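Okay, so here's the structure we're looking at.
Subset of chains shown; positions unchanged.
Labels run A and B following the written order; every chain starts at residue 1.
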Amino acid sequence: MIKVSVVGAQGRMGSHVVDAVNAAPDAELALALDAGDDLTQITPENTDVVVEFTVPSVALGNVLALVGQGVDVVVGTTGWTDDKLDAVRAALADAPREGQSVFIAPNFAISAVLADYFARLAAPYFESAEVIELHHPDKVDAPSGTAIHTAQGIGAARAKAGLGAVPDNTQTDGGSRGQVVDGVHVHAVRLRGLNAHEEVLFGNAGEQLVIRADSFDRGSFMPGVLLAVRKVASGGFPGLTVGLDHFLDL
Amino acid sequence: MIKVSVVGAQGRMGSHVVDAVNAAPDAELALALDAGDDLTQITPENTDVVVEFTVPSVALGNVLALVGQGVDVVVGTTGWTDDKLDAVRAALADAPREGQSVFIAPNFAISAVLADYFARLAAPYFESAEVIELHHPDKVDAPSGTAIHTAQGIGAARAKAGLGAVPDNTQTDGGSRGQVVDGVHVHAVRLRGLNAHEEVLFGNAGEQLVIRADSFDRGSFMPGVLLAVRKVASGGFPGLTVGLDHFLDL
């Protein structure tokens, strides 16, 4: 059994993680901590892996502290800059236990991670590519970070394959063609009833390939969180790893 | 048998009309004319209905002449302004035969006409509504006229039902949210391999309704053209009629 502690256990994501750990046949909940609780309770004796789902302003401090206490950490909080990642790497270099791991993922939904990966693979083989993301209307940023990441991946794969600009003979437009990210048009839909969805469209003469990832609720992140917990607990990923695709055998 | 003459018979659409008339069990081709041919060959004796698929610069002249010659006309050419429509109405008032008909349709694809109609019906019952149109990359205008028409219909139906603005908490956007037409966000995708497609999305808490019309090729217009020919030939629509929805029993 993998002993899992949760930091941010009363948050919207953290409470799902607590449930998922309790339901997993190969994991058990060690400590469930939240704001104000003493992180030093978490030790290598009572915890194999910590799952950290808090807020960007405190996540770096939490991760540095936990690394210093000798435990592995799976991080779901967002807002990681290169500077912050470097700080984590430095902490890992000085970690008390050999082979300690930190894993950070911008997105734990396996469907979203696969869609992003498949889009990069497919991009060299199509003349046209566009991205449509669809979210609930309370989201404050458009397009989503995931859609930007996907468009950047497509753009880079096209460039590497020597493809030029996508064909587009539009001469008059009042804004309907969307935002262009690395040469790829990105559209953001906001619709009550939806949660988080991404659709990537590729086209050649006479054919289309569509890859769509739907995240219907927060539960969609739990298989990815548990996968990360298992991979980190296996000891096979010392140091810092960023992105769930590293844990998929693709 | 309905005797059908085609004006613009060698054009991209007109040649399809010739084929469709020849294949229809209840219609037969009378005259197939193109640029330079003498329209006065078309008479009530040899022709029940003329199908006019030419270019905007000559269509009004053709229609006025044909009305004066006493035949009914189904028009697929686009570019009709209110002034032009008034000119057609005036010609019909002076037409040599009683009950003469002219029918003009911005879109002959039955799927597109139904999607537009259903969108107006559904609009009052949903908090959110957006329109995505998708076309081949050689199209010069974005969004499509059909998408603008659909968005306007949704906007009008929402206003009549007393609905306010669609929910949208977007605070940062680089253009991904599309063009706003009468309060409805419209997105235009351009993809090699596609022809002409429209998707209308409606959302409430926990539910979504999607209406999608796909026109894969020009053949998609022929069932609508034949429907119009039959309705006009039936004599039941004297005067000017605009829009294929008038011929659907909805």
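As a working rule, contacts are C-beta pairs under 8 Å (C-beta built on N, C-alpha and C of every residue); 3 or more make two chains touch, one makes a residue touch a chain.
It should be emphasised that the depicted structure is a prediction, and the values quoted were computed from it without experimental measurement.
Student: Starting from the 2 chains in place, I would like the total count of identical chains in the complete complex.
Tutor: Full complex, one repeated sequence, 4 copies overall.
Keep in mind that, in the parts below, only the chains that are shown with their structure count from here on.
Student: Hey, how far is the Cα centre of chain A from the one of chain B, in Å?
Tutor: From the centre of chain A to the centre of chain B is 45 Å.
Student: Considering only the defined contacts, which chain A positions touch chain B in the complex?
Tutor: Within the complex, chain A contacts chain B at residues 126-128, 130, 132-134, 137-143, 147, 166-180, 185-194, 201-208.
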